[in-house]
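Submitted below is the structure of interest, expressed as structure tokens.
Missing here: one protein chain of the complex. Every other protein chain is in place.
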Amino acid sequence: MWGFLTTITSLEFKGGKAFKPEEEHYLCMHWTVKRIFQAVFTVYVVVTLSFALIRLMPGGPMDYLRATLLGPDQTGTVDRERLNRQIELYMNINPDQPLWEQYVQYMSSVFTGDFGQSIWFNRPVAEILLEALPWTVFVMGIALLLTFAINIALGAIMAYKEGSRFDISMTFLSIISTSIPFYVGAILFLLFFSFTWELFPPGSRVNARLDPWTFEWIMSVLHHATLPILSSVLIGLGSGALIMRGNSIQVLGKDYLRVGRLRGLPEGRLALRYVGRNAVLPMYTSLMIAIGNVFGGAVVLEEIFTYPGVGYYLFVAVEARDYMLLMGAFILITVAVVVCLVVADLTYGLIDPRAKGGGYDEHA
Amino acid sequence: MAVTESSYSTGSSEDVIIETHDVSVYFEMDRGTSKVLDDVSLDIYREEILGIVGESGSGKSMFASALLDAVVAPGKTSGDILYHDADGSTIDVLSLNQEELRAFRWEKVSMVFQGAMDSFNPTLRIKGHFIETLKAHDFDVDEGLERATDLLAQVYLDPDRVLSSYPHELSGGMKQRVLIALSLLLDPDVLVMDEPTAALDLLMQRSILRLLENLQQRYDLTVLFITHDLPLVAELSDRVAVLYAFQFVEVGPVSELLERSSHPYTRALLNAVPTLQTPLSDMEPIEGSSPDPINVPTGCSYHPRCPLADERCIGEEPPFYATEHDDHQTKCFHWEDAISEIPLAHHKSTTGSSQIVEGKQSEEPVLTLDNLCVHFENNNSFLGLFGESQTVFAVDEIDLDLYENDILAIVGESGCGKTTLGKASIALQRPTSGEVQYRGDDIWAVKDGRSESDRSYSAIRRALQIIHQDPGSSLNPNQKILRTLESPIKHWKSDMSQTDRRSQIYGLLEYVGLTPAEEYAQRYPHQLSGGEKQRVALTRALLMNPEVILADEAVSALDVSLRVEMMDMMISLQNMFDTSYIFISHDLANARYFAGSVGGRIAVMYLGEIVEIGPAEEVIQNPKHPYTKVLKWSTAELDSDASQEELPLRNIDIPDPVNPPSGCRFHTRCPEARTECRVNSPKLEATDDGDGIEAHQVACFLDKPRDHPYWSSDQLVSEDNPTLVE
Partner (left out) sequence: MSTPEATSEQDETLESLFEGYTPEEQTLLDKIQTFLYESVYSPFLIMWVDWRTRVGLMILLGFVLMGTVGPRVVERTYVNHGPYTQPWFQSMDHPLGTDRIGHDILSLTVHATPAMLEMVAGGAIFAVVVATLVGTVSGYTGGKIDFVLTTFTDIALNIPGLPLIIVLAAIFEPERAFLVGILLTINAWAGLARAIRSQVLTIRQEAYVEASFTLDMPLSYIVRRDILPNLMPYILMNLMEMARHVIFASVALYFLGILPFTTHNWGIMLNEAYQHQAHTRLDLFYWMAVPIIVIGLISVGLILVAQGMDRVFNPRVRARFDQSKETSTEVDNV
């Protein structure tokens, strides 16, 4: 997933043919409905996919659970009925029913928020994940905003000083930073900041001995979140700045900037309202891609920093072969990403007066 | 007789608002200095309209930018530019610092660029542009906005609507007018306009010029109008300066320049322009092309193209000579001879229709359009839930026949549906209803397999070809010319040997003037000029020996001097290939030149309907429909004292084709409209003024006898101040 970001990069800083978000003239209302429908459909497809993976894979999750429940001796002392009831408890699927009923049952429980039971933790999956979700959103949200702000500032400055030593060295650094996988950055952070210099804690989300919502507690939360946030910022840093740089250079060559200058507008206004605003617009699409990347990256980062968010549980689930937890985490991450994308899409029209219908569908 | 270099603009200094002395604009490059404006000196008089004419790349935009010290880096400006303020003080423009320059621009001298489409910040409402300009110059915002409203109304815009719009919501013509209003916001004394109308329809160009004249008088402006289009400024300007190869070559009052221009280049320019009055046979293109800044010819820079050039012209640079008229100077050794040696076409006879080549049209039509409609659905509904679809009536109920060897010119403003009609006629656009027949077979029935005819769709398809408007995109940029031309032959005439194939291609290329053909064939499109690309496009269209070629504004993007050449070539190829043309243009003069020379017809289109059609000369000389008259008015004539009559339109902008006006669609703009026109729509019927030309048809009540209800209904008057009616 994070490949896209860099894809765009290498196009932009070449000044080559980058593909801009398409303009369209859909009426707002219709487009909104369409977009939301599409989002719901995506979630529906993902949940169906999870059902298929659980139920239909031979030797897959269902058989695995059965084997686990039967215990190591596999003697079959447990009667079939009881076994199936247990499976139903864990998976919301009763293997005795016809397939379509299983499907309906599974879908309806997932959409009412029942993700089944985690074998590993022996707790409802929904409970585990809902408790973890705010932490993931907290870390990733801050990381996203930081990345975006830094990228915009950096890119704009590079564009204004196009060809200067600053520009060249930053471009070079950006290429280097995109060449290093972000998890490598995370590992290096851990090696130096946690283990070598012991500046930041290497894991967990807060000092558990502190009372919630006290000042110390909040400081401890921030302290624990610093490294995950920093490494996440690394994901999109260089490439985003280069995109912004390319956009700004384009805007700097536009006639309206020249006319604005002739009209005697102050440089500050030109920089913010003219260059900044118009160069940031196409960045919005990359923000949407970044959302997906950041949540995807969260899985890896939370594991490296043993930071118990949704991604961490996804990972634990893989190791423990706790398939219900795995699917729950996957569905939840998908929902989070889809919601972010919808919000981003729908607000795009507010920022860009030309896009009455957001960033999709190019039929004019 | 020779005068010194810099003093050719006489005139007492209190009349002069801007003096320029030896102004140069240059770029330092690896290969040396490239001068794109070469030591020019010119005085601009207070409250005059000065036209500056030159081909593209002659340095005229540089002159405009230099006046505001706004040449884009890395270009540098040298010389003296002195601005004489109304209060008697003098400003040395090139020595101003940033802050002074900021105040000077827009308050004293403001500028309108060529690219109005791109002159506004797309994320800022029009109102924001006005306010920020006022604030930046510490003007009172409320007062300023009042003035803005006033200015917008004067350029025929609805101030409230426009102010609250975003730039992309306005059409090109509207934006250009908003830009003019914006440039006059701070009450400057001088307005510099750099090709302000180049990208617009003729009618819009002319309307804007007329508005400009009014504004100039009302606000006592000095206007500098820079263009490549001599006839366009001829009517507007008081004086004209002609720029060639980065230097002025002739300066003088406009009447002098039109009647007694004494520089061979100016005379050539005048002769290269098709107009409605000039006899067709006398228009001739200028040979050759204007020089490159790094390679300006020695002596008189015009000598490679000049018919009068001699040894002296090659070795020595001519000074300025004053002619009989004291304010008219020419930079040519042989200016006296030029007047006699190069006769001006528009002097000879002003009665047109001198000679019409008889076309050999067939009886049977090649193409027949029968009640053709093309409507576009702007369907925004989601699963039909909110079913608010809008229909654009691009082409409405059109009947037409096109014969062998025929030429039909379709004329109208952009947005009138002429391109859609053209594409529908050559089956590139499926009609919503009605038929397009090729020699009696309904093309779309053949394509869908609904027809009995044994003619194949493929054969029809190849018989109808197209040349596009934009030379830039008419050829595949990734292929060499040879490959572009060779592929269709390879595919359709696979039995042809490579030798034959190539010799055919080279022969055609040679014929359209691309010699040496072998070398041109090996080029990529970007290595050709716009005119050359269009010739290749023409060659490609001819490969299949087509019956009909649609030329969609095929010459509009070319320089004036190249247009005639291209049209001549198309006509001569018609004779050779027995092809018919559908020629689409917004310019009545081009249509006349093209259609008139072989006895073709002109159809005038307005909002999806044909409002007048007839033999070219008949439509031009004897227009019946008010809209045709307006179009004719818009075709600038080489006449310095053309009457100052009011704009013959009640509204400048073409209405939205989504909701075309009721009754006669032209009634919202027609100066002759009466209440009857709002209710009933006139049919396209033969005129009966007794001149016996049956083919001349018009759709207007004006042409009806006196007992028609039109004559007894009330005149529609424009609401006092011309603002947008819809």
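Residue numbering begins at 1 within each chain, and the chains themselves are lettered A and B in the order written.
In this text, contacts are C-beta pairs under 8 Å (C-beta built on N, C-alpha and C of every residue); 3 or more make two chains touch, one makes a residue touch a chain.
Please read all numbers here as calculations on a predicted model, not as lab measurements.
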| item | value |
| --- | --- |
| Chains in view touching the one left out | A, B |
| Hidden-chain contact residue, picked from the options A:Y256, A:Y274, A:F295 or A:Y348 | A:F295 |
| Contact with the hidden chain (one of A:L65, A:A241 or A:M327) | A:M327 |
| Candidate in contact with the missing chain, chosen from A:T68, A:S164, A:S179 or A:T347 | A:S179 |
| Per the touch definition above, residue among B:A64, B:L475 or B:L716 touching the missing chain | B:L475 |
| Residues from chain B at the interface with the omitted partner, ascending | 426, 428, 458-466, 468-470, 473-479, 484, 487-488, 491-493, 497-500, 502-504, 506-508, 511, 517-518, 522-527, 537, 540-541, 543-545, 547, 576-578 |
| Those residues of chain A which, in the complete complex, touch the missing chain | 1-4, 6-7, 10-11, 14, 16-17, 19, 22, 38-39, 41-42, 45-46, 50, 53, 57, 60-61, 175-176, 178-181, 183-184, 187, 190-191, 194-196, 202, 289, 292, 295-297, 299-300, 303, 311, 314-315, 317-319, 321, 323, 326-327, 329-330, 333-334, 337-338, 341, 360-362 |
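The criterion applied here is as follows: only the chains that are shown with their structure count from here on.
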| item | value |
| --- | --- |
| Centre distance in Å when chain A and chain B are each reduced to the mean of their C-alpha atoms | 52 |
| Touching residues on chain A, where the partner in the complex is chain B | 26-27, 29-31, 33-34, 37, 254-256, 258-260, 262-266, 269, 273-274, 277-278, 281, 351-354 |
| Footprint of chain A on chain B - complex, ascending | 68, 70, 72, 102-103, 105-106, 110-111, 113, 115, 118-125, 132-133, 136-137, 166, 168, 179, 182, 380-382, 385-386, 388 |
